[in-house]
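Excluded from the complex is one protein chain; the other protein chains are retained at their positions.
Now for chain A:
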Amino acid sequence: MYGRNWSFRITWFRILLILFVLGAVAAALYRFIYGLGAVTNLNNDWPWGLWIGFDLLCGIALAGGGFSTALIVHVLHKDKYLPIARAALLTSLLGYIISLVSLFLDIGRWFNFWRPFFYWGFHSVLFEVFWCIALYTTIQVLEFGDIFFEKVKFPALKKILGYMMTPLLILGIVLPSLHQSSLGSLYIVAVDKLYPLWWSMLIPFFFVWSAFFLGPAMVTVEGTLAAKAYGRNPELPVFQSMTKVTMWMMIIYFIVKMIDLNYRGVFGMAFNGSHESNMFLIEMIVFILLPIFMYAIPSIRTRLWGVVTASLLVVVGVVFNRMNVVFTGMAKSVGSSYFPSIWELLITIGMWSFLALAYLFIVENFSILPKEEHTHTTTRIYDTGFHA
């Protein structure tokens, strides 16, 4: 049934990652047996901490590369971006799995996780988030099936998947558009709690828009990392032409943000010298305006270091924005402080280590990255791996 052998080369770095994963699994088991209070620094003032703030909110945003590339490649048929399409899909799928795991860790009554499928609290934003993430992860698994069955031969299933692909692709863009925005809408309930520089009725727009323009930047960073790890040539021409999408979307983001602040009459709060206003200014100047300028200047944009640095700023900037919403913006109304415990950090590190390991395993065993022209082609047998 299997066409080829499976391989996974073991290096010291990978052993370290595996140790992190094992540590996280142990901590997670302890958490399931003794409860959230035994492991986390969460409290009544800070019900949402590192796992929701970083692993879920940032993880899902960082996985935005999947739906933006799907839109560009499979809906708009911009074929020049094909080389990065599969890698983007893969990292997106892994990002969603991480988010689901962190959600599962974070819910107090985890044996009840399936309840929202049956008791429809449709007036809750979380209901939309839950359904969209669950459905979209399923869809991504099916989309990945197309790649999976290229290696694991199962022609009948591959054919069925082929028929389903167009509706899957469309749903696979609509659902993430909805829930990327509803992750922002989650904070609409915090009307008088979230600092006015971040709270807005437009927060769903800001979240989905930034998740979208983050996509190309994320693909650039991942692509460069993968190229470095495997001694390949980075897809520089693809990265460069994507900067136009990101740059214009960021300009629109910035303009809408300014209009929104003015309309709500809180523009002055950005300069009142408070901790919140400083964090907001950093977010806007370092992580929005600076990358826009770097993308706009040809001598920076056309060099690998330039496009990668700017993209890295965009990626870190979106994480910074989510952190500001979850922590900085809520701190004043909450009063007390929160810092993740060593166990929360360990589990987070373990989850992302698992992501890295899964990525490495999949690109080494499935057709994810484009063939390099100068390298040897199909016949390849690894002896180091396990034989499935």
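Assume a residue touches a chain if its C-beta (ideal position, glycine included) is under 8 Å from a C-beta of that chain, and two chains touch if they have at least 3 such contacts; residues count from 1.
Following the convention adopted for this analysis, contacts and distances are computed from a predicted model.
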Listed names "ABC transporter permease", "Threonine/Serine exporter ThrE domain-containing protein", "NADH-quinone oxidoreductase subunit N" or "Formate dehydrogenase-O iron-sulfur subunit", with the criterion being the UniProt name of the chain not displayed: "Formate dehydrogenase-O iron-sulfur subunit"
Chain not shown: contacting residue from A:Leu16, A:Leu29 or A:Val75: A:Val75
Chain not shown, touching residues in chain A: 7, 9, 33-38, 42-45, 47-48, 71, 74-77, 79, 82-83, 86, 106-113, 115-116, 119-128, 130, 150-151, 166, 169-171, 173-174, 177-178, 182, 185-193, 201, 204, 226, 230-232, 334, 360, 363-371, 375, 377-378, 380
